[in-house]
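With one protein chain withheld, the remaining protein chains of the complex are depicted in position.
The chains carry the letters A and B, assigned in the order they are written, with residues numbered from 1 in each.
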Amino acid sequence: MIKYLLQLADNALILGHRLGEWCGHAPEMELDIALTNIALDLTGQARSLYQRVAELEGLGKDEDDYAYLRDAWEFRNALLVEQPNGDFAHTLFRQFVFDAYNYHLHQALTHSKDEWLAGFAAKSLKEITYHLRFSSEWMLRLGDGTELSNAKLKAAIEDLWGYSGELATPNDVEKELAQQGIIPDLNLLKPAIEAKMSEVFVAANVGVAAGMFMHIGGKDGRHSEHLGFILSEMQFLQRAYPGLEW
Amino acid sequence: MTSLNFEAIFQSKIDDEVKIEPKDWMPDAYRKTLIRQISQHAHSEIVGMLPEGNWITRAPSLRRKLILLAKVQDEAGHGLYLYSAAETLGADRDDLVQQLLTGKAKYSSIFNYPTLNWADIGAIGWLVDGAAITNQVMLTRTSYGPYARAMVRICKEESFHQRQGYELMMAMAFGSPEQKSMAQDALNRWWWPALMMFGPHDAESTHSDQALKWKIKRKSNDELRQNFVDVTVPQAEYLGLTVPDPDLCWNEERGRYDFGKINWDEFWNVVKGNGPCNRQRIQARTKAYEDGAWVREAAMAHAEKKEQRRMQPEAASKAA
Partner (left out) sequence: MKKEWPLWEIFIRSKSGLNHKHVGSLHAADAEMAIENARDLYTRRNEGVSIWVVESKHITASDPDDSDPLFEPARDKVYRHPTFYTVPDEVSHM
């Protein structure tokens, strides 16, 4: 259970971190505010999840110990969320893939046998529903907009598609929890996620080549090179001046 | 009615504290002054996102990260409220942004200073936002309605900015010796630039008299600066930090603090573009603007196509 909660928390933390990198640099000022809002939602979710992990572990750790004092191999986020922002099409497509998965996941998690998790999911679902609406609409804007934006979106899909499969491919932790009825069977969620994605793809006039290789490993701590750099920036103060209150 | 009459009616409204609204007659110079001042203020909010935005990815706790994200986001929001007020005067936001990027428009010089350690985030909230609030509270009563209303909203939101800054400074000043020296270092670097934020001395301020007469401004630069020093010095003392001004002392007779001479050469130098970060700030905004062009165009093109499809559903379905 703890491993799974860390998976959820790390996804939210790392994606929120990436979105925070946009702050002050977005394509339009209104988008600065929108992206920051999503970053705030995700970072807030990560915080609740780490607090829950601390409670379950009972080792006297706090939320920041998990975010700031673990090394890359202990992080359990999917590879997708640590991918660099790239241009706005990359950021947006990464967000859309994550939101489509996250929305269906949290919808199912509201029925979890674990009361805390069900409550957390119900609360987060409201935020995630909005995220999916935002990213779906922007998929259409970029896909349907101009020739240039369509080409950029296609390039982003090409670059990131290989990281889109991991989210809904169950690892051992997820298989076990699914059997216990604590989380949904991801294989059963897949059709709904794929339906949403293809609906948006068609409307956005983009597609993907069939049979592209799908990378996995992030959820079990095997990451891309990017995560180490994220952590060295994020954890700098906590590492340089250990044990202080900020 | 002659324009002299218009002007007399306008001034009597101002004198009677009647707000001027967008479609009311106003002297050209009043309109121009307002557009200049409001857009400078908006630019300052937007450029002001950069020095603090710097530290979002390095914030040392999740709580601090959320606070900082929310604060920098507020600054974008405040920029937008202000551009919105400027647009009621007939200005076009894109033109105003162009003026910023080409260096034609100014913004608050304070944001041309770098954020070098984490305590700078506290110092900005405490001192820079503190100085800004001193100014902004006055502007909630400014004579132009949309500007005054934007300022009311901004002031409400800004009060959290200053408090979170001071709270951060407390954590640092009462923390480890390293943290305390970060706090002192931040105060050393931000104190004087914060005092400069109120602008030149009244005697040398070119726009002041007219702005006071039109009640765009309601207090002079020196008056506001003195108010700021008076409230801030005891706050620094509480933190156990030293204000970097050897001439600073309490004047019993005036009931106010006397303080040292401001280095106006430095001030004008930064205004002219030679601050530590002038170039980087404008380059960062220009990059965001240019890199974002295709995104803004795509959204516009999609909106137009959508509208066309709505107007001519048959033609669209035939074409498809």
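Everything that follows uses one rule, which is that contacts are C-beta pairs under 8 Å (C-beta built on N, C-alpha and C of every residue); 3 or more make two chains touch, one makes a residue touch a chain.
Everything numeric here is computed off the predicted structure, so don't read it as measured data.
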Name every shown chain in contact with the chain that has been left out of the document. A, B
Contact residue for the chain not shown (choose from A:Ala34, A:Ala54, A:Met197 or A:Met234): A:Ala34
Of the residues A:Glu137, A:Asp159 or A:Glu176, which one touches the chain left out of the display? A:Glu137
Residue touching the undisplayed chain, where the options are B:Ile38, B:Ile67 or B:Leu80: B:Leu80
The missing chain sits against chain B at residues 21, 23-25, 73-74, 77, 80-81, 84-85, 87-88, 93-94, 146, 149-150, 153, 157, 296-297, 299-300, 302-303, 306-307
Residue numbers in chain A that touch the chain omitted from display: 28, 30, 33-34, 37, 133-134, 137, 141
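Quick note on the criterion: only the chains that are shown with their structure count from here on.
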How many angstrom lie between the centres of chain A and chain B, each centre taken as the mean Cα position? 34
Which stretch or stretches of chain B touch chain A in the complex? 46, 49-50, 53, 56-58, 60-66, 69-70, 72-73, 76-77, 79-80, 83, 118, 168, 171-172, 175-176, 178-179, 284, 287-288, 291-303, 305-306
Taking the touch rule as given, give the residues of chain A at its contact with chain B in the complex, in rising order. 13, 17, 20-21, 23-33, 36-37, 39-40, 43-44, 46-47, 50, 63-64, 67-68, 87-88, 140-142, 144-146, 148-149, 152, 230, 233-234, 236-238, 241, 244-246
